[in-house]
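One protein chain omitted, others in place.
Lettered A and B in written order, each chain numbered from 1.
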Amino acid sequence: MQNWFPENVSTFGADVDGIFWLIFYITTVWFFLTEGLILYFVFRYRRRPGCKAVYAAGDTWRQLAWVLVPMAIIVALDVLIDVRGADVWAKVKLQRPPTDIIVRATGKQFNWEFTYPGPDGKFGTDDDLTTDNELHIPVGKPIHVVLTSKDVIHSFFLPHFRLKQDAMPGREIPVWFEATKPGEYEIPCAELCGFGHSGMNGRLFVQTADDYGRWVAEKWPEKRPTDGDRQSETKSRRSRG
Amino acid sequence: MNDIAQKNHAHGNPRNFWRLYVFSTDHKVIAKQYLGLALFWALLGGFTAYLIRWQIAHPDTEAWGWGFIEPGVYNALVTMHGTIMVFFVAMPLLLAVFGNFLIPLMIGARDMAFPRLNMLSVWIFALASIVLITSFFVPGGAPAAGWTGYPPLSAKNEYTGGGYGVDLWLVALALEFASFLLGGVNFLTTAMNLRAPGMTWLRLPVLVWMQLIAAVVFMLSVGPIIAGAVLLLMDRNLGTTFYAPAGGGDPLLWQHLFWFFGHPEVYVILLPGFGIILEVLAVFARKPVFAYRPIIYASMVAGLLSFIVWAHHQYLSGMDPRLAMPFSITTIIISVPFGLVVLSIIATLWGSSMSFQTPMLFALGSLGVFIFGGLTGIFNGSAPVDIYIHDTYFVVAHFHYTLISNVFFAGFAGLYYWFPKMFGRMMNEALGKIHFWLTFIFFNAVFGPMHLVGVGGMMRRISNPTQYDFLKPVEPLNMFITLMAILLLVSQLAFVINFLWSLLAGKVATANPWRSNTLEWTTSSPPPHENFAATPVVHRGAYEYSVPHAQDDWLPQDFDSDKASKAALP
Partner (left out) sequence: MVTNARTMDGSLEPAGKAGTWWFLSSEIPTFGGLLVSYIVLRLGGSGWAEASSHLNLNIALANTFLLLTSSMTIVMAHAAVQENDHKRAAKFLALTVLLGLSFLIMKALEYGVEIRHGFLPGSGIFWSFYYGMTGLHALHVFAGIIVNLVLCIQAARGSLAPNGHRIELAGLYWHFVDIVWIFLFPLLYLA
């Protein structure tokens, strides 16, 4: 079954998968126990001449124990799943490691718009850059994405990162992730958003530090990212790049 | 005593066709009317499933018997498939058919407490059906915002490209809710007031308990979605802004209102299915239901808990992420009562003496399939895992395992089992067994691999998976699933043929072909209009099978052992 998962390139992907596998092993054991028991009973207690059923109504504590004890075990295992799960949920959804790479992702019918703050690091300034469907990030650094929508509910889904978050109009919802290797990945929309929902698909370019630096230099040629001063010739651009 | 009361209840003996079959207040006729409607919708719902699967496996080709499926039409198909199956098949089949037919019979009454209200309920349901069908034919077509109808997509026509479809959908649902509300009032009042002498609460068959608990859960949970639907209708037609952020509203409001109802709703569907399974298992295993009282209490607890788990459908919705863990915990807790019920069902099989006629096969099949579905529920209930599998085919596979096990496997078990009582004839056993095995095999062939499709990341409600590179690996799975789905649908012909043929020419049924203890089997097949020649008097619970030292392996609820032994005295 492992092979069916898309390749994991996310720092927390293994944590998410870890809970999946924990649940998988526990439920597989229960599956074989219960279904196996049913199959065994079906064979062992099929009707045979001269064999009468046992009048066991489960109305004594001794008989009920056969049900209550497994239930207690189930509860204990459920608690284990929840406790382990809580840590992973907190890591992915309740905190964000500090970073200077922040991008705004706006869902709309039927594509993603990614807005970069540019070298000044602030949104709403002249050096912002908005592209359709192209998210460029460097490998090995945490990335913050702030999600919103222009119209209906969309969902930002990075299968290879085990990340998903609904994007809502009227809200700004932050997510974070960090890539472990460079590559090109897809960003499908995972919430029904209209007749163009199928095919609404962004592209995530995870680049090495060098390639990323080259991309930044190409998009903001006049500005060197390390400069603190602002240059008045910088202007915002819309590009299909 | 009860005889006098029930004679007050007599409503003459209608002889003309219209009063007998169309405008009838007889709960048995009403149950059959619901059955006809539910079977019609099941066929239509199955056809939508065929088209959906065709498009997924062979995108942008012409489906046999239909043609090309555009993306907007595809969205309407998935919307209508879900809506039809949940509200127009599952609810009428499990609650209205079996509840209406069986509750008065099983408690020893002549009819429901409010027969005319009962007739009104089925007519409102018929009206809801007409309204929903109409949505296919209005400009803009059927609603296409998913069976969950999330705004803003559902709130503005320019987002879906639709017209009146969503409005008709909302009205149809509101009518359906009204119909089942009235039905619930009827079921509960009937059980409270019209039980035969000796039929104490704890002698009631489990099925009756399950119907009552389901009725209470439904009636307490449906209010918020009715409110939500009214608000959505207002947003769509009166310019209000309940769900529109620009006007100060919140799309999440709909989600909370919907799922506050939506989660209890799945237990409303589930519990009657469990009731059917338990009745059939007890009879064909010749054993009492194991842990009868704990099962009832556990089901009540589960019904109660179902009101505090709803936001596990909304972990990723944008609601405060800190709410995820509390709802994960409540979701875990609810597995406790259900675990008790399922384990008790298995324990009922221990030490039994099973015979495997069609109703029993479907009951066992339902149990086996449900266990699998219940286990995959644990994946979905875990918030971190849900980050990945939310809105993928893993969820789809999960709820088809839990829903189909209940609606179709348990529903078929009930139909094969009570067909003799309803129609006075036996269904064909060989054809029934063929139907079971084909259904069981093809069902698992469709929805088993679907878990892998979900794990592969395929999102829900997309009409063309080939548009995504990362979904290439699941293409062969999708094609296999579609083929199996077509075979699954075709296999249902075995049931349709059996049902229709048996109605006309099946072997005439005796009063109690299954040697069951419950009261409906003490009267003729089918029962007369007044159900019983004389009001039954109940002496014991419903599950006295294989009582030690008894002459037979069954002991009907109304059998007067005192009278019998006195009669045997010289």
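By definition in this document, a contact is a pair of C-beta atoms (placed from the backbone, for glycine too) under 8 Å apart; a residue touches a chain by one contact, two chains touch by 3 or more.
Note that the structure is a prediction, hence the values are computed from the model and not measured.
A.B. asks: For the chain omitted from this view, which of the shown chains does it touch?
C.D. replies: Hidden chain, whole complex, touched shown chains: B.
A.B. asks: Using the definition of touch stated at the top, determine which of B:L37, B:L77, B:A142 or B:L194 touches the missing chain.
C.D. replies: Final answer for the missing-chain contact: B:L194.
A.B. asks: Would you mind spotting which of B:L257, B:M426, B:A542 or B:L555 touches the chain that isn't drawn?
C.D. replies: B:L257
A.B. asks: Of the residues listed, B:G65, B:P139, B:G239 or B:P548, which one is in contact with the missing chain?
C.D. replies: For the chain that is not drawn, the touching residue is B:G239.
A.B. asks: Touching the absent chain in the whole complex: find that residue among B:G140, B:G163, B:P224 or B:G424.
C.D. replies: In the complete complex, the chain left out is touched by residue B:P224.
A.B. asks: What chain B residues would touch the chain not displayed?
C.D. replies: Within chain B, the residues touching the omitted chain are 1-2, 4-6, 8-9, 11, 113-114, 117, 181-182, 184-186, 188-190, 192-195, 197, 199-200, 219-228, 230-231, 234-235, 238-242, 247-250, 253, 256-257, 260.
As a convention for this text, only the chains that are shown with their structure count from here on.
A.B. asks: Using mean C-alpha positions as chain centres, tell me how far chain A is from chain B in Å, no decimals.
C.D. replies: From the centre of chain A to the centre of chain B is 33 Å.
A.B. asks: Would you tell me which residues of chain A are touching chain B in their complex?
C.D. replies: Per the touch definition, chain A meets chain B at residues 1, 4-6, 15-16, 19-20, 23-24, 26-27, 30-31, 34-35, 37-38, 41-42, 45-48, 51-59, 63-64, 66-68, 70-71, 74-75, 78-79, 81-82, 85-86, 88-89, 92-94, 109, 151-153, 155, 157, 159-160, 162-171, 173, 185-186, 188-199, 201.
A.B. asks: Hey, which residues of chain B end up touching chain A in the complex?
C.D. replies: 70-72, 74-75, 144-146, 150-153, 159-161, 245-246, 250-252, 285-294, 316-318, 321-322, 324-325, 328-329, 332, 335-336, 339-340, 342-344, 346-347, 349-356, 364, 367-368, 371-372, 375-376, 378-379, 382-385, 387-388, 390-392, 452, 455-457, 459-465, 467-470, 473-474, 543, 545-548, 553
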